[in-house]
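Handing you this structure, nothing more for now.
Of the protein chains in this complex, all but one are displayed in their positions.
Moving on, here comes chain A:
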């Protein structure tokens, strides 16, 4: 295996060298290029950068991120046991290493540099900083201890520097309730239920692995407001969790009953159909009782959380969830919503993870639709307000990814999202909507770096990320893991500047 590894490394190295030199030979470095700043180094930001570099020969693209590390949710969102999904980092790294592209980590929009400053420095600013907050349920007890958002929990096990201190208590309870049945909910359930010997071979954060090794959680409830025909997960993630070794799966067979509306949904939607089939197969093939040592996964349908139960005596700890049973009501063609039936049921648990959606946050000077949690835009062009008036555009300002369309979709969705935004930019450049690069040259990269320098902000370039990367791999190899993530800003910046 080592020989193969070496051979591959050599081959890829020679390949990348030959590519670099050939790209130099036909490059066109202009003295007054179109200067573009992309905020956010996740999939939306990188696909935008990649497409801008291709579509605009000569354009200079800088990607900034508040973390010292690039790749956004590919690094801190994708589950540690999904290494294949992270391979796209190779493609993003190639974009970052492009001669007209730069990455600057540790630069925060809003504190290191303001939006209005960025718009002064660059011809084009594309905001692709995603969704770093959570939707709230707005029900009593939501802030009891033992209740976390799935986002926080995911950051914690993925070693995000803002997630290290979450320290969820996995030792005082044997039951966790996860609210939501999307792919994030399934990821979180899988991490809780998976054997730690499997997780130990991934790039999961060590603090999380240790906590999971000592976890007393044996039962996980995945709770959805609607039924199996409406479940928001995809077949891959569902198949994966259903396939966990020695896991007892429970699905109420009565929940699998299909209404004519459900039949219609399943007929017209391939994802829902395949998810339903998997659930239905799991329900009928499962043994009726778990064996004594088995961990358990319960799919609970038609329940909406009404309030959280306190363990009493002012402990402030969650002890359970009070659910209202629901039924489906058709509200339009193919659309059914869950409505309460007035009948209730409690579920005891000591840990709750809310996986009901991410939410974007605004920055100073940015039009924001608080209701939808997105920046008002038409095909990525930022609108001055939420009235939807297409003539009131914020010139030179664009959005891409979750900030543009809300927190849904897969990595590849950002590919099409970026194509659309870049097409809008190209149209605007072509039609003279963006300040001409020759009559209005902008300071771009140099100006940004001067500004950051004057504020003592230490930007982390891509070469410094590569140091972090190799240190993490080195640390990982000592523990037979592909990578041991550095999980504090201090350590990340230390390695970056060594």
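As a working rule, a residue touches a chain if its C-beta (ideal position, glycine included) is under 8 Å from a C-beta of that chain, and two chains touch if they have at least 3 such contacts; residues count from 1.
Convention: contacts and distances are computed from a predicted model.
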item	value
Omitted chain (choose from "Mediator of RNA polymerase II transcription subunit 8", "Apoptosis-inducing TAF9-like domain 1 family protein", "dolichyl-diphosphooligosaccharide--protein glycotransferase" or "FERREDOXIN/ADRENODOXIN") - UniProt protein name	"FERREDOXIN/ADRENODOXIN"
Which residue of A:65, A:81, A:134 or A:187 touches the chain not shown here	A:81
Contact with the hidden chain (one of A:206, A:386 or A:426)	A:426
In chain A, positions touching the absent partner	1, 4, 7-8, 11-12, 14-15, 51, 54-57, 81-91, 94, 198, 201-203, 234-236, 239, 243, 270-271, 274, 410-412, 415-416, 419, 422-423, 426, 430, 473, 476, 482-483
